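Not every chain of the complex is shown here; the ones you see sit where they belong.
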Amino acid sequence: MIRFNCDYSEGAHEKVLEKLIASNREQTQGYGVDPYSMEAKKLIKQLCGKEDADVHFLVGGTQANLTVISAGLRPYQGVIAADTGHIHVHETGAIEACGHKILALSSEDGKITARQIEDCCRAHREDMDREHTVQPKMVYISQSTELGTVYSKEELSEISSVCRKNGLFLFMDGARLGYALAALDGTLTFQDLARLCDVFYIGGTKVGALFGEAVVIVHPSLKEDFRYLIKQKGGMLAKGRLLGLQFLALLEDGLYMEISRHADRLARQLREAFREVGVTFLVENTTNQLFPVLPDRVLEEWKEKYSFAYQKRIDEEHSAVRVCTSWATRQEDVDLLIEDMKKVWEEL
Amino acid sequence: MIRFNCDYSEGAHEKVLEKLIASNREQTQGYGVDPYSMEAKKLIKQLCGKEDADVHFLVGGTQANLTVISAGLRPYQGVIAADTGHIHVHETGAIEACGHKILALSSEDGKITARQIEDCCRAHREDMDREHTVQPKMVYISQSTELGTVYSKEELSEISSVCRKNGLFLFMDGARLGYALAALDGTLTFQDLARLCDVFYIGGTKVGALFGEAVVIVHPSLKEDFRYLIKQKGGMLAKGRLLGLQFLALLEDGLYMEISRHADRLARQLREAFREVGVTFLVENTTNQLFPVLPDRVLEEWKEKYSFAYQKRIDEEHSAVRVCTSWATRQEDVDLLIEDMKKVWEEL
Amino acid sequence: MIRFNCDYSEGAHEKVLEKLIASNREQTQGYGVDPYSMEAKKLIKQLCGKEDADVHFLVGGTQANLTVISAGLRPYQGVIAADTGHIHVHETGAIEACGHKILALSSEDGKITARQIEDCCRAHREDMDREHTVQPKMVYISQSTELGTVYSKEELSEISSVCRKNGLFLFMDGARLGYALAALDGTLTFQDLARLCDVFYIGGTKVGALFGEAVVIVHPSLKEDFRYLIKQKGGMLAKGRLLGLQFLALLEDGLYMEISRHADRLARQLREAFREVGVTFLVENTTNQLFPVLPDRVLEEWKEKYSFAYQKRIDEEHSAVRVCTSWATRQEDVDLLIEDMKKVWEEL
């Protein structure tokens, strides 16, 4: 069985493991104030060109999302997100469990627009019983999105402007940030993110680490007492250096972007092969996730050999599935799938 | 200024006030276990034909909604509601503040259907990562709805069936229950509600009381320790008899339905008059709320004389407004508005 | 049965009722922005000598407590309170339900000291793993306390200083504020409170109103968006004028202090009578609540005639009970109890 269903099927990149092994018996302080974590934080601030940013390492995405959102909102404030957003559909109500409403905006491709955000704020402002409605205070976007699409620098700049104008924090979920930046091919940088967002994270779990997300806080209001929130929400890792070490490995020699490009390249090969045999896609995108619409009989035929994530039924004979590549995907597995694809479509 | 903007502009029906005055210097126990509250609870159980129901009096609707929903859900469970539902759009995230997600279903007229509920449950059940999504456990409907429409007995029966089949509690917000039952003209009774819903409330605030909603709990799981929740959520009125006394006045001689019919009748007069001059409505309905689409210049002309609630812009020259009658609306005020209407439309 | 068990057995002072009756059929805006509420707010600001204070009316004490505390704390911050404090022992975890820990300080007489607060803050500051502990941010005190004691102006000044020094909000629960101020006989004024506290409330429920607490917010940080919180927590009364009208009646001609003095005077009569027959008290105090230690056989003998609140067992033959007077207590009932007291103790 070859797994294309998600981008977290394997362990970690070997360079990550090496660092964990090499430091294993060293004694350090806990809770993320060890030398490795400090060094990794410094490195990330340099990458972002923001010496005064705060960096915190968290174990996973839901944890990062709920902690950041808790930091930014008072009880009656809400977070604007696409109705396809991870926090809205795939975190078991984690944000609501912290007391906050998600103000969901309609989205076809996983993205929301500056205009939609502006409209949402205006509607709130103009409501005569404003106090009876949730006050928008933060915008949550995913880069890349849950549908594999990306925000360009222009789009982000517009969103950033509208957020600043309306007093909203802009929060970018970067669980798949590497794959997005690789797809944008240098037109969007860590520095851009640090300039345009108030807080974002560099995802490790899906990009080469065993686990871990590096939260970069730029806005001063979000920095205050953030570690209290991490602890309270259950995200303070005792052996915090495990996170620092992994991000050191990923970021010190450009490994993060290198493996991200690898995944995007393999995804591109698959995308083109699918297109060649005439397959259409649920949504057009350029990162490590594809959403081809496949005949059910092909899915049936392949079900012991390849694992995909079922996305949704398209018609009586077709379904959209998610096909993921990752830092760990092997060229040979991609080749095999392409080969099988050609064979199957010849027979169709 | 004559207020048609809402149905809570005045104090209470005189019979309600009389009871408060008559008992004012009596000493009773607090917190809703006084003789008046006990008597009112008994009366409500009789009306509902449910001797084993539990009845609790709460001061207002948001309080009732958040307390009932807290009683029914574990932290990862959500409540299904129309996207026009009061809890979704007009309670400042009160439900989310208790930790629960609202699973909003699209609605044009304020109602949701059994089919929509079934689909929502099926989608959850069939999700391979079910545990990453909020589990539907309750359905919230308003009778009448925020758009003045009503559920017929047939519709309610279907919704009730689908709820029972899927293990969902059915909760009816009855802030305007009197106006709904009056409009349904005997085809839906308190007994029907007690049979079809797991919990519902008989609204007093908008139907003759100073304040107060009588929550009727039918499902045993929702009854347990409900008073703890009332207290915790800040809804335990020290002088609880104030609530019992008001519901006694409203319910003991049929006053509740009598004043509800009054409001619906006056609304019908307005509706017909509007229709006669060619006005259309945002939504068709039969209760005490109308949503006529009016020329902005008429609204401008009337703004010192009549108060309506602005609902939404329709086009560059027209807006939909909400016009409410209530138990307290005077025939002469309705006549005056109709007269003005005719005059204005002649001149248009 | 004559009730001395609490101070909320009756309805409202007649002047309060009169205002409700007189305005009953008037139409006003809802949610506390009607002319009566505005006037009452203005009056309260004048009483407090703080034109820039914000005043909000809430229905009850638990609601007021949870709303104010929610306004003042971020999720990881806690509120310091006496371990006898109402929020700690008698609100079913309402504060915790809003996500906040109560940092309970040991108290014998219901009061806490500036020194205890200072120590609590220092302990937090000096903790090496500070972020693993709840950060103190607010102090909650009751005036009068749950044990009927009062803070003098000197004590309050010390507490206020230590709060300001440590960046803590000082919040005074004034459910029985009238009885406290009356007992302090002019040595502490509303102006003093507005100067020393960041937020406090003037209790109506126990001092002549049907229900209602007037929250006075002095600190700017607590003012922001307070109405959103009121709505979210279920405390936004639709017919908000009911609250404004009551406080107008209570405060416009000095009625509030007049009826408070009445209650304290009757309590003093009872206290002296108990003392004369040799009864001791669980705690010494001067307001409308007494805590005499009585022989169980006397309690048994009186149980059909007088209602007291059981407080705690003292020894095998004695219990402490709470005896309350209020704005509504009749001199003749106090006389009767004193008479019975003398009779019983003669026979003992």
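We call the chains A, B and C, going by the order they appear; numbering starts again at 1 in every chain.
The rule is simple: contacts are C-beta pairs under 8 Å (C-beta built on N, C-alpha and C of every residue); 3 or more make two chains touch, one makes a residue touch a chain.
Being a predicted model, the structure only gives us computed values, none of them experimental.
Enquirer: If you can see 3 copies, how many does the complete assembly in this structure contain?
Expert: Every protein chain is the same sequence, and the full complex holds 4 of them.
One rule holds for everything that comes next: only the chains that are shown with their structure count from here on.
Enquirer: Select the chain at the greatest separation from chain B, using centres from the mean of Cα atoms.
Expert: That would be chain A.
Enquirer: Is the contact between chain B and chain C built from the same residue numbers on each copy (over half shared) or from different ones (under half shared)?
Expert: Comparing the two copies, chain B and chain C contact each other through largely the same residue numbers, since over half are shared.
Enquirer: Could you tell me the distance, in whole angstrom, between the mean C-alpha positions of chain A and chain C?
Expert: Between these chains, centre-to-centre, one finds 50 Å.
Enquirer: For chain A and chain B, let me know how many angstrom lie between their CA-based centres, rounded off.
Expert: Chain centres of chain A and chain B, defined by C-alpha means, are spaced 42 Å apart.
Enquirer: Averaging over Cα atoms per chain, report the distance between chain B and chain C in Å.
Expert: 34
Enquirer: So which stretches of chain B touch two or more other chains?
Expert: 91-93, 97-98
Enquirer: In their complex, what parts of chain A are in touch with chain B?
Expert: 75-76, 78, 89-93, 96-102, 104, 128-129, 131-134, 309-310
Enquirer: Please output the residues of chain B touching chain C within their complex, sorted ascending.
Expert: Listed in rising order, the residues are 1-3, 6, 8-12, 14, 17, 20-21, 23-30, 59-63, 66-67, 91-94, 97-98, 205-206, 210-211, 228-229, 231-239, 242, 328.
Enquirer: How about chain C: which of its residues touch chain A in the complex?
Expert: Interface residues on the chain C side: 31, 70, 74-76, 98-99, 129, 131-132, 135, 225, 227-232, 236.
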